[in-house]
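Contents: one structure, followed by commentary.
With one protein chain held back, the other chains of the complex are shown just where they sit.
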Amino acid sequence: MKALHFVASALTLAALSSAASATVVNRAITEAEVLAAQAGWCKALVDISQTGEKSGPAAAKALAEKVIDGAYGYQMGAVLFKPTLTVVPQTFRTTRAGALAYFVGGDSNFPKDTGFALKGWTQCQSKNAAVFITGDSATSMGNVMITNKSGAVTTVDKTWKYVKDDAGNLRIVVHHSSLPYAGN
Amino acid sequence: MKALHFVASALTLAALSSAASATVVNRAITEAEVLAAQAGWCKALVDISQTGEKSGPAAAKALAEKVIDGAYGYQMGAVLFKPTLTVVPQTFRTTRAGALAYFVGGDSNFPKDTGFALKGWTQCQSKNAAVFITGDSATSMGNVMITNKSGAVTTVDKTWKYVKDDAGNLRIVVHHSSLPYAGN
Amino acid sequence: MKALHFVASALTLAALSSAASATVVNRAITEAEVLAAQAGWCKALVDISQTGEKSGPAAAKALAEKVIDGAYGYQMGAVLFKPTLTVVPQTFRTTRAGALAYFVGGDSNFPKDTGFALKGWTQCQSKNAAVFITGDSATSMGNVMITNKSGAVTTVDKTWKYVKDDAGNLRIVVHHSSLPYAGN
Partner (left out) sequence: MKALHFVASALTLAALSSAASATVVNRAITEAEVLAAQAGWCKALVDISQTGEKSGPAAAKALAEKVIDGAYGYQMGAVLFKPTLTVVPQTFRTTRAGALAYFVGGDSNFPKDTGFALKGWTQCQSKNAAVFITGDSATSMGNVMITNKSGAVTTVDKTWKYVKDDAGNLRIVVHHSSLPYAGN
């Protein structure tokens, strides 16, 4: 109660504090940056699919590597990545190689991977249930809907945690994706 | 390269910097705190189950409320909670009421909830694939194995994000749980 | 360059990511909150001074305790506080008792403290040179100008670091204040 009163007084007097000429460096993550990162992920998925169809698997793989290196945080040591369709004992893809294999396949170390990004996706859209910004990280949870060539839509439950790198770009450090529980 | 060289020099001279009498306040989250929070969650799940069996649903609900209020961050505004067994359109439980209904059922606003914590769990154990500590938050990803009365073990894929509250306790602000993908 | 291109694409597509119904918890510190906290500190200093003049030192001390408990972070373990006028060997006031003694004096453990907040201050204003927000903490640096009863203005160089507590209030965890260097 006391604290609330104190804050109210502070707000009243805020005009006395001048920041007219102050330099402000603000590295906090914003909701807009989270939305942009999600749209970027969606666009990248469709781009890899279309590149695969038009230019073949090698071009798709090259693009996937570029996306992983630009949008994930593997260079920090590991990413906590649970893709939608991986199975035991390779469920978690904490290494760059594991992520790349999941997206484009073709890696004998991950024999069950057929290339999730190469399934002819034509659209992708995210819809958040909630976003929690702690300041230096932000996490979103919600659905991602992806559409294939025949127009069928697959909806997944998706959690992404982002941190901001030195260049100011968000990087995914956690990615948990799962098919909805079908009920019993 | 230059930076690495500089750091190496710094380490060599570290002994010159004395902290003998310095007060240190360290609010960074440690791996040990993450492991303790996970063990606490597992213990709470079994406790709620056993309380339900021994003392009835009202006692189980009271304990579940205590656990949610002590271990989750709903008081911060929302928790990004995707429980294992929820279904559309109530997949995400961003409110305390939604979490409580999932754990112990009995809430007409969540008619499909039968009480996940009341299924007679006898053991619970977590096994991390990876932990990512950004400093003021930490996220774990891995499996949680829970055992029922007949000894059957259910394994789920689990992501938890924690922040530290003013009292120094970890609180879950993100919780994504899903059944393993069965393959096709 | 690649990363920048990727971000640009993401922004173009941001509209595809819908947050219309998303709950957003944003605990990042904003510049406005920093300015409000600074104005609150200034108001508190003048309030303590005026309370001391009107109601005596006991009332001023009671108010100072309320201010310290509401605006500083001593309950976290320590505050890195270097007040403007302290001297060796009690330069740094890392404890609540040391801060209180500095502001209102009257503590035999801090015999040189005469009560900085009791010097008849009538106005106080902050002017930032720069603010650096890392997300979960924010630091300001600049000048604070305080005016006494005769209208004389004292300008100090001031650094404040804030964190946000569970209730959403900023708390000072670092406070370095110094008189300007006079030159030689």
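All chains are identified by letter, namely A, B and C, in their written order; residue positions are counted from 1 within each chain.
Note that in this section a residue touches a chain if its C-beta (ideal position, glycine included) is under 8 Å from a C-beta of that chain, and two chains touch if they have at least 3 such contacts.
The shown structure was predicted, so the numbers you read here are calculated from the model rather than taken from an experiment.
Enquirer: Relative to the complete complex, which of the depicted chains are touched by the chain excluded from display?
Expert: Hidden chain contacts in the full assembly come out as A, B, C.
Enquirer: Please pick, from B:64, B:85 or B:129, the residue that touches the omitted chain in the full complex.
Expert: B:129
Enquirer: Out of A:47, A:113 or A:136, point to the residue that touches the absent chain in the complete complex.
Expert: That would be A:136, which touches the missing chain.
Enquirer: For the chain that got dropped from the picture, name the residues of subunit A it touches.
Expert: Contacting residues on subunit A, toward the hidden partner: 23, 25, 27, 75-78, 94, 136, 165-166, 173.
Enquirer: Mind listing the subunit C residues that contact the chain we can't see here?
Expert: On the subunit C side, contact with the omitted chain comes from 76, 78-82, 84-88, 91-92, 94, 112, 129-132, 134-137, 139-143, 157, 159, 161, 163, 173-174, 176, 178-183.
Enquirer: Tell me where the left-out chain touches subunit B, residue by residue.
Expert: Listed in rising order, the touching residues are 2-4, 6-7, 9-11, 13-19, 21-32, 35-40, 42-44, 66-67, 69-71, 124-137, 140, 142, 164, 167, 169.
Following the convention adopted for this analysis, only the chains that are shown with their structure count from here on.
Enquirer: Which rotation angle, from 0 to 180°, best lines up the CA atoms of subunit B with subunit C, given as a multiple of 5?
Expert: 180
Enquirer: How many Å are there between the centre of subunit A and the centre of subunit C, using C-alpha atoms for each centre?
Expert: Computed value for the inter-centroid distance: 36 Å.
Enquirer: At least two partner chains per residue is the criterion; list those residues in subunit A.
Expert: In subunit A, 129-132, 134-137, 140, 142 touch at least two other chains.
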